[in-house]
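Right, one structure below, let's go through it.
Heads up, one of the protein chains got dropped from this complex, but the rest are sitting where they should.
For clarity, chains are labelled A, B and C in written order, and residue numbers in each chain start from 1.
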Amino acid sequence: MTPAMPAQSPARNEDRIGVGVIGGSGYIGAELLRYLTVHPRVELRWVTANTKVGEPIGALLPNLRGFVEGAFVSLEEASSRIGEVRVIFVSLPHNESQTVIPSLASKAPGAVFIDMAGDFRTNDPAGYRKHYGEEHRAPDWLSRFVYGFTEYSRERLREAKLIANPGCFASALDLSLAPLAAEGKLAGDVFMTGITGSSGSGNKPSQTTHHPERTTNVRAYKPLAHQHLLEVEAFLKTLTRSDFRLHFVPQSGPFARGIFTTLFTPAIGAAELERIYTRAYGESKLISVMRGSPDLRWVQGTPRTAIGFDGDGSRGVVFCALDNLGKGAAGQAIQNMNLALGLGEMEGLHVPGGFV
Amino acid sequence: MTPAMPAQSPARNEDRIGVGVIGGSGYIGAELLRYLTVHPRVELRWVTANTKVGEPIGALLPNLRGFVEGAFVSLEEASSRIGEVRVIFVSLPHNESQTVIPSLASKAPGAVFIDMAGDFRTNDPAGYRKHYGEEHRAPDWLSRFVYGFTEYSRERLREAKLIANPGCFASALDLSLAPLAAEGKLAGDVFMTGITGSSGSGNKPSQTTHHPERTTNVRAYKPLAHQHLLEVEAFLKTLTRSDFRLHFVPQSGPFARGIFTTLFTPAIGAAELERIYTRAYGESKLISVMRGSPDLRWVQGTPRTAIGFDGDGSRGVVFCALDNLGKGAAGQAIQNMNLALGLGEMEGLHVPGGFV
Amino acid sequence: MTPAMPAQSPARNEDRIGVGVIGGSGYIGAELLRYLTVHPRVELRWVTANTKVGEPIGALLPNLRGFVEGAFVSLEEASSRIGEVRVIFVSLPHNESQTVIPSLASKAPGAVFIDMAGDFRTNDPAGYRKHYGEEHRAPDWLSRFVYGFTEYSRERLREAKLIANPGCFASALDLSLAPLAAEGKLAGDVFMTGITGSSGSGNKPSQTTHHPERTTNVRAYKPLAHQHLLEVEAFLKTLTRSDFRLHFVPQSGPFARGIFTTLFTPAIGAAELERIYTRAYGESKLISVMRGSPDLRWVQGTPRTAIGFDGDGSRGVVFCALDNLGKGAAGQAIQNMNLALGLGEMEGLHVPGGFV
Partner (left out) sequence: MTPAMPAQSPARNEDRIGVGVIGGSGYIGAELLRYLTVHPRVELRWVTANTKVGEPIGALLPNLRGFVEGAFVSLEEASSRIGEVRVIFVSLPHNESQTVIPSLASKAPGAVFIDMAGDFRTNDPAGYRKHYGEEHRAPDWLSRFVYGFTEYSRERLREAKLIANPGCFASALDLSLAPLAAEGKLAGDVFMTGITGSSGSGNKPSQTTHHPERTTNVRAYKPLAHQHLLEVEAFLKTLTRSDFRLHFVPQSGPFARGIFTTLFTPAIGAAELERIYTRAYGESKLISVMRGSPDLRWVQGTPRTAIGFDGDGSRGVVFCALDNLGKGAAGQAIQNMNLALGLGEMEGLHVPGGFV
């Protein structure tokens, strides 16, 4: 009753594909390492961390003790060893990878770069300036990136060298809205709320992630103005010509991992939603589609997504539950790497989470 | 810099008004006792608890040790001592108070009854049947109750003998929507989500409130179909003649107390929202109106509400944060009792919560 | 069945005793304000906050909106208005009040100073240097302070002008160990663990209070070496001549408020423990003594303490549950103020917490 495991055996060590991570000490970087250290087809060659050079990875990330050896290296060392790797994940703060990637990519034109930040997700320098607060320093590179929303970009990802991985909230919005857009059903005012765990804010302490002030709290932030709207709207416009206006209110919740979103479909009933989302994701091994609301905990700590729908004959709602560090970041990045390398999309992602 | 405290001194014990609580061992009952035991003008005379007769109240509710003496009594004993009290709070499961209140009220025609359940919140037996799953057994009494949404019913509450206290989610919906309805701005499709703490499910353990399955979880339930829509729509229709359709999705969050709701106003901008909600609640000592999102923790454990608004010139959002056991139950019930007794509305409610 | 409320009515405003708070924007300062704003016999005259001068108190502490007016002032302004107050709470980081208090006290010799920091809790400059990392700058003042462990110092507190309020963990250790010491039963190796909420670390974000890293975590810190051992050992030695050695391991838990400690009594059984602790605290309105373990939540958010004991005929354990900001800080400070002013010890402390 266990489904067939991936046909491929783990590669012999000498056949493994070299990968590197730039920015491995943040939460997204750490989650990438979590997947990469047990991925059967790749081998981690180096990991940079700006302020932690020389520190053993297992000392900073004790969850990886026994799974990863060696210490963080500098960006300079990574650059000098770029020939060892075929894939480079770049997990830097916004506004930084736009400097780093062009520089490295020119040294390693055959390598696959997967950027985890917001720098290359749209070909819209003005939008970038508005939402990320800085003039883009590599606007010529914007059009060269593939937006890595896996389920709707598989063909393009199979040949991609430059991949812009979607943001965490963006992933939930993309997954919820793309099937509607693709069927011409996204139009007019669209209303959506979402609640995210505190790991979405990264590993740097701040007042809004200070435990005493977060542990039982809920609050909204950037209502109607979250920066991920930039990439979501840009992507959806590749799927539909209808006019639509997103009203999205993100909220902060008292948990560490996960995003749960709610989308209203005032003109689409439950049966139609079932048809639309089953068609969109029925074949995706990492996405479950179900009637009713999923539980966020089903996907916490995993690369999986749960899409729920409900309603009556004339109106409905769509729920999306994913892990902001999983499908919302590192999990999707591994999917994208697998596609770009021609590996099975699920390689390294056969990792069920706990029931509790 | 401390505002003037309530002018009235605590009543001498012999002048205090007798109150009783039917169903004092549930969470709402316990929260009523929390307020009543330190209320300066009333004295608790008896508290019933079906399955706990004879058990000291402080043994079951250790948070009240030192504040309340005596043991739970039976409903029969309460009934025989009904003459000792002028106010009776009824905190029973849905479908029960419709039997208990008519019986007691006929014995104590001068007493004030405040029902915490859903039984008497609308004069709509068919709606009751649909949402609460039973035929109403006292339909003749429905029209005699005042719906206790304090801020919009003060005049009626001042003479009321029979008060139906709003539900917890209903309180947040009422507070968010009534000002719009009263200004003729509630029309068409209206979209709202809300997230509630686990105490809203009461003190009886169940799978959805089982700690391992709740502690990091978010899920929606009864989407578009929550029973509180019955009372909210009924009340709003007393304020507006416009047609509107509520789309409300309640969610369960990983915290014990509080409700946080988000309302979209696609045609009303922030400045207009400020005007509307300041007019509605600017004078209410228990409600703060502010630009931006409130934090739920500001009101947890208190009778207070925080209303936030945000947006731009043409569209906006409205947030409501309250405690489901405070403004959403016991806090509002105390407000209503105060009004019905002719006391100051804030008596017994000068209880700030902690900053964390 | 409601116990008699405090006999005293709220003072007329003109009769209220002026109080001031130095350092009102931290968690302990905020909790002091929470109690002081509803205390029936005092009036808050000014509150300082170093970096928040001019900011409305209710803007920084929204939980107090409606309960406190005005803005934070500078230490200079407080100093110039010192004549308005009879009590000054000093809630500054360690190593600071030793400069501030001597300076202010010389200007206001009749005022009561209650220091919330570790600066004046022992007359042991060498111990201070060891545990707090700095040479004490006012060693002459050390002997003038009364250590404010209320239950064992009432007589001295009634005449005190200079009070050193115990630390949060220290309060739990004092409450657990003093009754044993006073009966000559504290000797040899003594083993105790305790777990604290994150608010004990104050309002400044850090890695150990970063929500994603705290929300499901437990860890120990400063094992066998917590700085509160300094004051606890010093105080216990005033009660007993026996030699004893404390082994205390503090832990951090995933909750915001409260301390729960466990003390082993390998040579004292349950019946004897009951006698000892009932004798010690049976008359204290803020302390409940019970067989079995208390629940921490019974006292969270309140000034109360719950002492539990268990065991068999020959050995036992003693539990102490209190709120680190309540009995462990602001609650005990209010007790001490009441005593120093000759008011009823419970004034302003009739504040039950919620059952959940």
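The criterion applied here is as follows: a residue touches a chain if its C-beta (ideal position, glycine included) is under 8 Å from a C-beta of that chain, and two chains touch if they have at least 3 such contacts.
Here the structure is a predicted model, which is why all the values come from computation and not from measurement.
Visitor: For a quick check of understanding: of C:G83, C:G184, C:P266 or C:G282, which residue touches the chain that isn't displayed?
Guide: The one listed residue touching the chain not shown is C:P266.
Visitor: Consider the whole complex, including the chain that is not shown, and state which of A:I22, A:A49, A:A256 or A:V317 touches that chain.
Guide: From the options A:I22, A:A49, A:A256 or A:V317, the contact with the absent chain belongs to A:A256.
Visitor: Write down which of C:R86, C:R297 or C:K327 is the residue touching the left-out chain.
Guide: Counting the whole complex, the residue in contact with the absent chain is C:R297.
Visitor: Which one, A:G54, A:P109, A:G313 or A:P352, makes contact with the chain that was left out?
Guide: Residue touching the absent chain, from the options given: A:P352.
Visitor: With the missing chain put back, one of B:S80, B:S103, B:S143 or B:S206 would touch it. Which one?
Guide: Answer from the full complex: B:S206 touches the omitted chain.
Visitor: I need the residue numbers on chain B that touch the omitted chain, in ascending order.
Guide: Touching the chain left out of view, chain B contributes residues 27, 197-199, 201, 203, 205-207, 209-216, 254-257.
Visitor: In the full complex, which bits of chain A touch the chain not displayed? Write them out.
Guide: On the side of chain A, residues 1-5, 9-10, 13, 27, 30-31, 34, 36-38, 40, 43-47, 57, 61-70, 199, 203, 215-216, 256-257, 285-286, 288, 290, 294-295, 297-299, 301-302, 304, 306, 325, 350-356 touch the unshown chain.
Visitor: For review purposes, identify every residue of chain C that touches the missing chain, sorted by number.
Guide: Counting over the whole complex, chain C touches the hidden chain at residues 189, 191, 193, 195, 197, 212-213, 216-221, 223-224, 247, 249, 251, 253-258, 260, 262, 264, 266, 293-297, 300, 308, 310-312, 315-317, 319, 321, 356.
The criterion applied here is as follows: only the chains that are shown with their structure count from here on.
Visitor: Please give the intersection of the contact partners of chain B with those of chain C.
Guide: The shared contacts of chain B and chain C, listed by label, come to A.
Visitor: What's the farthest chain from chain B if centres are computed as the mean of the Cα atoms?
Guide: With centres defined by C-alpha atoms, farthest from chain B sits A.
Visitor: Averaging only over C-alpha atoms, locate the centres of chain A and chain C and give their separation in whole Å.
Guide: 46
Visitor: Where in chain B do residues touch at least two different other chains?
Guide: In chain B, 216, 256-257, 294-295, 297, 356 touch at least two other chains.
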